[in-house]
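With one protein chain held back, the other chains of the complex are shown just where they sit.
By letter and in written order, the chains are A and B; residue numbering begins at 1 in each of them.
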Amino acid sequence: MSSSVQYLLLPPFCFEVKTDIPFVASNLKQVYGPRLIDSAECPDYFVSVQKAEGIRKFYRPQARFFSDQQEPFQPLQQQQAYAMLEWGMNWCVASHEMQYVIIHAAVLAKGNKAILFPAPPGSGKSTLTAWLAFHGWRLLSDEMALIQPHSRQVTPFVRPICLKNNSIQLAKAWFPEGNFSTVASDTHKGDVIHLSPPESSWQQHTEPAEIVGIVFPNYKVDTTLDIYQLTKTQGFMQFATNAFNYGVIGTQGFSTLCNVIEQVPSFEIFYNDLSAVSEFLLQELIDGSC
Amino acid sequence: MLNDALQDHVITHSFSDESGTVFFNQVTGETLGVSLSKEQLAKLLFATEIDTTVQPEEIVSLSRMIKLPLFYTESSDEF
Partner (left out) sequence: MDLANLIIQLFIVPERALQLDEAQWVPVIRILRHQQLLARYAEQLRVNQLFEQLPDYAKHHMLNTEVLANKQCHQVLFEADELVRLFAPLNVEPVFLKGAAYSLGYRLSVGKGRTYSDIDILVPKEAIIAVEQRLSLHGYFSEPMSDYDQRYYRRWTHEIPPVRHHSRGTVLDIHHNLVPPVSGRAPEMHFFDSHLQVSAEGHKMLSLAGLTLHSLIHLLFNEDFKNAFRDLTDLHLLFSQCTEQDWQQLVQLAQQTGFEFELFLASRYCETLLHSPIPKSFRQQLDKVRPNKLRMRLLDAMFLRVLCPRHPVIDRWPHKMADWLVWLRGHWLKMPLPILIWHLLAKSSKGLLVALLGKSYFEPERR
């Protein structure tokens, strides 16, 4: 079986991607567009998604993810192979990159003012991210905020937005022109799909931004918008819970998070009205900050 | 003052809004936040008797980060 080798230029990193699964290759093209290239000088990571060998080729076929020779995950059903590749690339960054403090958070910005949305799965973070990204906000990241140590600066790591379950239909209705991957059904997160952010976010994928606020989102069916400002201690604890590599980088991670929390306000919001959220963010965090 | 009482490898930060203090163990990565300011913590450290407003679980967690007066920790040595 022939394997395709291509490269993803996703500043600040570059990936060599190898796959022998045709729909993975076509999804890459659909989602990454011109970021997918045929040659690159200096790939940082060498990832591959391959069909599992043996009888599993024919019976409930599976896919395996490799980062070079390392296999960090159990094999998954082959129809989930593309999602697996996206998660595998996240794994590469989260487990190797130690020169940023990495937070599990979406990052959206107006100009160079960024808001972080750290949140556990199920909080509606990705739906909010997708909506904002297609309504005039710039997406810096869907899953990982890369913070420069001892600063408030976030380095963009633009990647597709991972939407789950009900939000898949919602997003398809909202953005009929969007570049969607195929659906990976029945994963540990439910059904998932990856949506490419608008071209403008891709265009600015090397421009850093300054954090001006942290918002912990909670989607709540019966609430238009409730906003609670957190104390700095509360904000810190929630922030640190979402940090990937903070235990490894030690002191630098701790003091960077303390420093960010000291300088910007943090809020917990409960909402069902996305434009009300956008309005609040603009007034309270973007226009209010200097 | 607080710094002298920290356990090995523990660093700390008290926030400017006086909402509390966070502790971080640089080796284990363990992190703890308490809603006590630096001053309130100092009071706890130099107390001569048990402050009954502090819950036993909080004492256990705190004792992993700071050296509390002996009468707090005697009963919970195994932790």
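Convention: a residue touches a chain if its C-beta (ideal position, glycine included) is under 8 Å from a C-beta of that chain, and two chains touch if they have at least 3 such contacts.
Just so it is clear, the structure is predicted and the values come from calculations on it, not from any experiment.
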item: Displayed partners of the chain not shown (whole complex); value: A, B
item: Which residue of A:H135, A:H150 or A:H188 touches the chain not shown here; value: A:H188
item: Identified contact with the non-displayed chain, of A:P156, A:G178 or A:G250; value: A:G250
item: Sole residue of A:V49, A:L76, A:M89 or A:C258 that reaches the chain not shown, by the stated touch rule; value: A:L76
item: Contact footprint on subunit B, counting only the chain that is left out; value: 9, 26-28
item: Subunit A, residues in touch with the chain not shown (by the definition above); value: 41-44, 46, 52-57, 62, 64, 68-69, 73-77, 96-99, 186-188, 248-250
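The rule is short, and it goes like this: only the chains that are shown with their structure count from here on.
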item: Subunit A and subunit B, separation of their C-alpha mean positions in angstrom; value: 36
item: Complex interface listing, subunit B residues touching subunit A; value: 11, 13, 15-17, 19-22, 24, 26, 28-29, 31, 33-35
item: Complex contact set, residues of subunit A against subunit B; value: 231-234, 236-237, 240, 246-248, 250-251, 254-255, 258, 261-262
